[in-house]
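What you see is the complex with one protein chain gone and the rest in place.
Per-chain numbering from 1; labels A and B assigned in written order.
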Amino acid sequence: MRELLPVLIVVGILAALAVFGPFIAPNPPNAIDIPNRLAPPGGEYLLGTDAMGRCILSRLLHGARWSLGLAFLVSTIGLIAGSVLGLVAAMGGRTVDWAVMRVTDIFLAFPDLVAAVVVAGVLGAGTSSLIFALTVTGWMRYARVARGIGLGLATRGHVVQAQLAGLSGPAIARWHYVPALVPSLTVVWTGMLARAILGISALGFLGFGVQPPTPEWGTMLLDARVHIRSTPLQMIWPGMAVVFCVLAINITGDVLRDALTDRDAPA
Amino acid sequence: MLTVERLTVRRGGREVLRDVSLSLAPGKTLAVLGESGAGKSTLIASVLGLINPEHGMVSWDGRPIARGAVALVMQEPRAAFNSRLTLRRSVCEPLRARGLPEDQDRFFRLCRGLELEPDLLARRPNQISIGQAQRAGVLRALIAAPPLILFDEPLSALDAATQKHTARLISAIQREEGFAALIVTHDLGYAAAHAENIAVLREGRIEEAADADVFFRNPQSSYGQSLVNAAVALGALEHRAA
Partner (left out) sequence: MNGAAELLLRSVVVLSGTAILTFILLWHAPGDPALTIAVARYDSVVSADVVDRIRTESGLDAGFWTAFSHWITPLLSGDLGNSSVSGRPIWPELRTAILLTLPLALMGLLIGLALSIPLAILAVRHPGGWIDRGAVALASLGAAMPAYWLALLLILAFAVKLLWFPAMGTGSAAHLVLPGLTLGLGVAASLTRILRSALLEAKGAPFLPALARRGVGPRERAFSHVAPHAAIPVLTVAGLELAFLLEGAVMVEVIFARPGLGGFLIHAIQARDFPKVQAVVMLTAILFVTVNLLTDLLYRLVDPRIGTRDA
């Protein structure tokens, strides 16, 4: 599992940011300081203030908990749900496989961000409908990958032996399927983590996600948008935070994928 | 009692087995002979229920063969082990599946008999030789004492001495525990020494089925004759002739 190291490092840093960000924030995220509203960077507020005089740096750091923390949650729930379904499809025989894959197709019959907007919007703004919306629209890739690998494993000698031994389905999955899935699913997971960060901020920006005054990066962009003429920097920061995290995760995912495809190349 | 009735199996559009019927009593050994591609592995897979026959039936005492009541020693010994688990974990899987303890006595006795040291079983499949993997495969098949064991060329990767030794050990345990053994082999000496019944498979059909004594004295099928003649010429059947 040494290939997973880069993922662990980058994800560890981001997780640390989500956990400890609020503690290193210099100011409370919602403290209003009207006399200092729309202050430029430098001086008392390192990155300046927004229209209500709230410290942008502090809001960014607190926002990490929402933007990154929720992304971890959403992509991990998707990982579990999707891979269980994919394994059920791969191990359950032709009929089960067909049914599960059609359910997957149904959820794929739609661009996922649009689907997330519809689900989140219909269920009403708020964090729980945001989580639900991004999860129900984000498990399909896991299912497909898990099924694909699972079908390949079904005829392997050790899987046949486990079946003949009378090992139960879940035990076979646990010992003979899941370990083989981990590397590929980690690659998918990094992709979905990045997607979740983008999705959370997009829904926040549309007003369907995390609600103000919670400092989430998308909602911060929404606030900043009106002041694009007077204080354009205000919208630069949250956008940069999103791009930086997504870029870091995507690059890690690419590195991991390359490492895995090198190793799996025919010996 | 294993009964195979008029089994016909189709793979990739071709009939690979046609109207194959066999029976095998507990404690007995049936050796299946045949050229490469004759359908021997397919027969084994059908008996195990891994492929569905076009028609025909496989049963044990009149009932379908239950999972856990049959074991298989595979033709490719290393592929039979999960590369991420230690051999010992894989070998003891049949015990764990039944919730049995890793029966210390029997386990160590079998290990000794198969010359598998505990240290070797702590390794992973890519860290052992093919012959060692094959013996570990035999160990896994025997460990939970199933009533029926299928062997797909179980000893092909072993040197002559280990082959003899392992075959004798399998026979000894069979006498003790009474399992039925279906053995696919190209080794006529082995069949002559250990099998009570012989079946010759050719292009998916049973060409000849006979008691071992009858077969070796007077093979009916042309393939059987060529096999026996070749073996006699090599002196592989000495101890039976004696």
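In this text, contacts are C-beta pairs under 8 Å (C-beta built on N, C-alpha and C of every residue); 3 or more make two chains touch, one makes a residue touch a chain.
Note that the coordinates shown come from a computational prediction; the quantities given were computed from them, not determined experimentally.
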| item | value |
| --- | --- |
| Options A:D50, A:D97 or A:D223, residue touching the unrepresented chain | A:D97 |
| Candidates A:L57, A:I77, A:M91 or A:V117 - the one touching the absent chain | A:V117 |
| Hidden-chain contact residue, picked from the options A:A25, A:I172, A:M235 or A:L256 | A:M235 |
| Absent-chain interface as seen on subunit A, which is shown | 94, 97, 102-103, 105-106, 108-114, 117-119, 121-124, 148, 151, 194, 198, 201-202, 205-206, 208, 221, 225, 228-229, 232, 235, 239, 242-243, 246-247, 250-251, 254 |
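Here, only the chains that are shown with their structure count from here on.
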| item | value |
| --- | --- |
| Whole-Å gap separating subunit A and subunit B, where each centre is the average of the chain's CA atoms | 50 |
| Subunit B to subunit A touching residues, read off their complex | 48, 50, 66-72, 74, 76, 79-85, 90, 93-94, 96-98, 140, 144 |
| Complex contacts: residues of subunit A adjacent to subunit B | 156-158, 160-168, 171, 175-176, 179-180 |
